[in-house]
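For this view, one protein chain was removed and the others were kept in their places.
Chain naming follows the written order as A, B and C, and within any one chain the residues start at number 1.
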Amino acid sequence: MSSSPDIETGRRKLAWARAHMPVHAELRRRYGETRPFAGLTIAVCSHIEAKTGVFVETLAAAGAEVVFTGSEPGSSQDDVVAALNAQDGISGYAERGVSEERLLELHLAALEHGPDLILDDAAELTACLVHRRPELLQGLRGMCEQTTTGVQRMQAMAREGAVKFPAYAVNDTPMKHEFDNIHGTGESSLTNLLLTTNLLLAGKQVVVAGYGDCGQGIAHKARALGAQVTVTEIEPRQALRAHMAGFRVTAMAEAAAWGEIFITTTGNREVIRAEHFERMRDGALLANAGHFNVEIDARALAEMAVAREEVRPGIEAFRLNDGRELHLVAEGRLVNLATPTAMGHPVEVMDQTFAMQFMAALHLYQHADELTPGVHAVPDLVDRQVAEIKLQTLGIGIDALTESQQRFLDTWRVEEIKG
Amino acid sequence: MSSSPDIETGRRKLAWARAHMPVHAELRRRYGETRPFAGLTIAVCSHIEAKTGVFVETLAAAGAEVVFTGSEPGSSQDDVVAALNAQDGISGYAERGVSEERLLELHLAALEHGPDLILDDAAELTACLVHRRPELLQGLRGMCEQTTTGVQRMQAMAREGAVKFPAYAVNDTPMKHEFDNIHGTGESSLTNLLLTTNLLLAGKQVVVAGYGDCGQGIAHKARALGAQVTVTEIEPRQALRAHMAGFRVTAMAEAAAWGEIFITTTGNREVIRAEHFERMRDGALLANAGHFNVEIDARALAEMAVAREEVRPGIEAFRLNDGRELHLVAEGRLVNLATPTAMGHPVEVMDQTFAMQFMAALHLYQHADELTPGVHAVPDLVDRQVAEIKLQTLGIGIDALTESQQRFLDTWRVEEIKG
Amino acid sequence: MSSSPDIETGRRKLAWARAHMPVHAELRRRYGETRPFAGLTIAVCSHIEAKTGVFVETLAAAGAEVVFTGSEPGSSQDDVVAALNAQDGISGYAERGVSEERLLELHLAALEHGPDLILDDAAELTACLVHRRPELLQGLRGMCEQTTTGVQRMQAMAREGAVKFPAYAVNDTPMKHEFDNIHGTGESSLTNLLLTTNLLLAGKQVVVAGYGDCGQGIAHKARALGAQVTVTEIEPRQALRAHMAGFRVTAMAEAAAWGEIFITTTGNREVIRAEHFERMRDGALLANAGHFNVEIDARALAEMAVAREEVRPGIEAFRLNDGRELHLVAEGRLVNLATPTAMGHPVEVMDQTFAMQFMAALHLYQHADELTPGVHAVPDLVDRQVAEIKLQTLGIGIDALTESQQRFLDTWRVEEIKG
Partner (left out) sequence: MSSSPDIETGRRKLAWARAHMPVHAELRRRYGETRPFAGLTIAVCSHIEAKTGVFVETLAAAGAEVVFTGSEPGSSQDDVVAALNAQDGISGYAERGVSEERLLELHLAALEHGPDLILDDAAELTACLVHRRPELLQGLRGMCEQTTTGVQRMQAMAREGAVKFPAYAVNDTPMKHEFDNIHGTGESSLTNLLLTTNLLLAGKQVVVAGYGDCGQGIAHKARALGAQVTVTEIEPRQALRAHMAGFRVTAMAEAAAWGEIFITTTGNREVIRAEHFERMRDGALLANAGHFNVEIDARALAEMAVAREEVRPGIEAFRLNDGRELHLVAEGRLVNLATPTAMGHPVEVMDQTFAMQFMAALHLYQHADELTPGVHAVPDLVDRQVAEIKLQTLGIGIDALTESQQRFLDTWRVEEIKG
């Protein structure tokens, strides 16, 4: 089949990503010959763009039949989808800018392949399978989930007894959430917000809702760029962490009055709502860095508004009846994915995150018999293994415990310690 | 004349900028009725996009006939140009994506209006006037220059005796260079670089050439985002400043070997050249944040290359004969202006920078008789005035000297001091 | 009994600490009347200075008979000991500047009181009890341990089956280790090092061994003050964390060559040893922020030295046979405790840490019947409770989950999420 120009663009994007994903290069080197996934069908649900593409390719190189589908209506790229579909062992169901109905159709189409493993984002495909194709569940050996939101959702599902297969909470591994959330979400949320608005961060009053990994990343990086950052939280330890790190900490009802930029990262809904809109300054910018577009209560905002207008690509102004305008970025969807020029997480971050999915999937498959149904932590050694590969690609050598030191860690008698 | 859709887009861009340029709003309030520029023709040479547009409008509101033209082949936006040209008292000569020849024609067309004042960027229009239309010089009452590069150039011109009119080095005012260079260039260079590459800054080896205001802004903000930053300099005090701020400082010949991202900010040429390309790592990114595209010796790079390819919009790969690829961003042009999605400085920064141009122009015009030909510092009170307006728009109140404190500053006798 | 002047100084120190320990004030308010520890003997082993004194007083106010003893030969203060011993319900065995033998005698004297609970530091008193007075073990209802080192030691003890009582790993609670280690050790190690040496941190090459909480605190704060910081680690994830935070990461054998200041925080021994001393620069400073004075191999250094001299209070120079001098701070003991002017952790940090000990002890006592022998995590609600008290004393109000948000966290069905 001759390549369409579209495919060429997709291939170029894949090549750029591939060149900056050294951990995946190492995975292909290690598993390209042994092909440990041979005979398995693996479903990948995520934002189908170049980085996910390299992940998909790497799974295929390790022997899997890969079927992919998009996790969001707006985040997949047709040229990358085309370039992937042109490869052996890969078939995909993803389109850019689809309706929720069409997204569902695509998910169902992917599920028709009867995947052995689902490598999921926000538990989208797994929830679809459990909810709408329970009859296919028996073929499923397990799933791996890479987002905070998805793990929460899997746990909610488990509380209802609906998780009848082992699930690995890949998001909860240090190698995933500390790097992807802190650095990936942190950097890309801010750069996308700044590019979409052409505004300056230095000197701005920024309110970050939530001080989990994503919130910490955004709060620290925003301050580092010169913003005055206020943090809101519902958890007292997180609130204190933020306080001790030098942030102003208060309730949203108070912060609403002074913020110029609001960024939500909580994984919960209606974090900014009517009572807060009431108090905001004219021109306040509202952006979301959490998975779902529910953190900012856009419905309430629309009801309060006397007029709405797209004042800039990716920014909608809601005019309130007292003349104030509030500016909602990307409809409250992920600011690092849904703004006009967004490209999601940086490549290196996804190299690491998808490597965790890869290694967790491999471990789950190889130990599926030992694993009970339900949500499990990924064994620490898998996480450690990915870290070692990453350090190797960076050329960083670290210390090893000497025998004497190992013995020291095993003792508690004072003579031996102070000896 | 009915608006074309193009004009509508331009108007929307102008509206967004206007809403985030409170200092200009205050200037229009103060000078909209008194119209102190009435009767004058003012030529504005800059990147003609929304922020410059608001500046142009504000000059017009203050009574001037404004003629504008673009300072760079690629940085003007046709929709904004159209929206400006549709306004009374404004006529412009700017087009996006022109050749150097066409740019010259546009400059000459602007000069045909016989400006009383030139408000310039990189001294482009002034140099053109002096060099090619010396006969029009007699009508010129003065010029104001807003860039480091332009001031250097005006001073070089003055050393040759070619500056026969007063020129204000607006760039050298604290209100301009500290904010525009440190925060404007600092933020926007990094955000544009990250969005163009989709790469992560955290953990990267970044080499910043030059530790002037632009270099400081970039170096500090890059480190704040998690990069390991090395600084190169030619000035020993600047080098020590960087050292004491915790940066690694070394010669480029050494830093070339470990950098992953290089950003030039020196205002000089060939800062990164063949001897450095020789030593670089495969995949090194080369970007420029200085005014002219001469800091990275792209000609030498092209000569060394066995192949070139655009691997991503705005990024060209140069393959060397040993297999390494070096990646040049935006042809070595300003990374915050010339990348595909770039929008130049943040709005608030230009609000302040153009307000300095406005107030310096007003001062120059009102004191032209007292000023000798040559390059002059802008009087400090003008700078202070803009600062006061800016603080006012931010709602920040500061302390005033008490009488007792004023007296204290005027004394030196120990009894009075320790009294 | 009339107060000796000594006691007066001790009382003044206690008053200052008390005024800056608002969490303890709240504990006295809450438990001063109900006296939940009435009838219990509680042994406190720690550095007996003002902050520990306020903790001891607070336990007594809550009804306990308190017996205290010092955890280190050099860290107790006689005036504070005297002021405490003058109070009802408190008896102590601590002296400043004792030998290891005398320290043991003091520990044994404390144990003679037959404590119901031990609130320990580095498991010193507990190890002494287990090792030397096993016959007293039967009266022990449990212990709480506040240091990383002590928890490691308790776990080593548990692996040998020697922990026949419940032990709470108070150190491992977020409220303890994140604040005490990151902020307490971080700040006070640097301030004490700088005051002891009168040297500047800005521009220095600092090598931090270990990137646990203590190491992170020191590394980030040292960089924030202008140092160039290199991190060494044995754990790949920690190494990557440091890398992504912008630190240089390498093996000690390499860092040894460029460091000007070395600070160990690993909890292990011989982290800096002969092979490293060999490569160090003349004048390198060696300091330890880990619990035991074993991290820097002072014995090996002494063997390598041709001469030793105290060049400054708290700093000993070891002259090597090639003429280089290495400077050991405080004999390799805790730099924030053992230097001449050191006062240990800041007051606010110990307010929080000791509040965790207090609340963990209360919880352990009230649930001793349910707890099996061995090392246990402190229940999260205890940690949360201390955080809530701390926020209350800071006057910080935070958000609460709405009902709608609580429901959201409990769901996983897409219609309900996106609903």
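Criterion: a residue touches a chain if its C-beta (ideal position, glycine included) is under 8 Å from a C-beta of that chain, and two chains touch if they have at least 3 such contacts.
Keep in mind it's a predicted model, so treat the numbers as computed, not measured.
Visitor: From the listed residues C:Lys164, C:Arg299, C:Arg312 or C:Arg384, report the one that touches the chain absent from this view.
Guide: C:Arg312
Visitor: Which of B:Thr9, B:Thr41, B:Ser91 or B:Asn268 touches the chain that is not shown?
Guide: Checking each option in B:Thr9, B:Thr41, B:Ser91 or B:Asn268, the one touching the absent chain turns out to be B:Asn268.
Visitor: Just one of B:Arg29, B:Arg102, B:Arg159 or B:His367 touches the chain that is missing; which is it?
Guide: Only one listed residue reaches the unshown chain, and that is B:Arg159.
Visitor: Which residue from C:Ala15, C:Ala274 or C:Ala377 sits in contact with the chain not drawn here?
Guide: Considering the complete complex, C:Ala15 is the one touching the chain left out.
Visitor: For the chain that got dropped from the picture, name the residues of chain A it touches.
Guide: Answer for chain A: residues 202-203, 223, 226-228, 243-248 touch the chain left out.
Visitor: If the missing chain were put back, which residues of chain B would it touch?
Guide: 100, 123-124, 127-128, 131, 152-154, 156-157, 159-160, 162, 174-175, 178-179, 182-183, 232-237, 239-241, 243-244, 249-252, 254, 268-271, 292-294, 383-384, 387-388, 390-391, 394, 396-402, 404-405, 408-414, 417-418
Visitor: Of the residues in chain C, which ones touch the absent chain?
Guide: Looking at chain C, the ones touching the missing chain are residues 12-13, 15-17, 19-20, 183-184, 187-188, 190-192, 194-195, 198-203, 221, 224-226, 283, 311-312, 341, 343-344, 346-349, 394.
In the analysis below, only the chains that are shown with their structure count from here on.
Visitor: Using CA atoms only, can you tell me which chain is the most central one in this structure?
Guide: So the chain nearest the centre of the shown protein is A.
Visitor: Pick same or different for copies chain A and chain C, depending on whether their interface residues overlap by over half.
Guide: On the two sides of the chain C and chain A interface, the residue numbers are mostly the same, over half being shared.
Visitor: If you average the CA atoms of chain B and of chain C, how many Å lie between those two points?
Guide: Spacing between the chain centres: roughly 52 Å.
Visitor: How many Å are there between the centre of chain A and the centre of chain C, using C-alpha atoms for each centre?
Guide: Those two chain centres are 36 Å apart.
Visitor: Which positions in chain C touch two or more other chains at once?
Guide: 243-244
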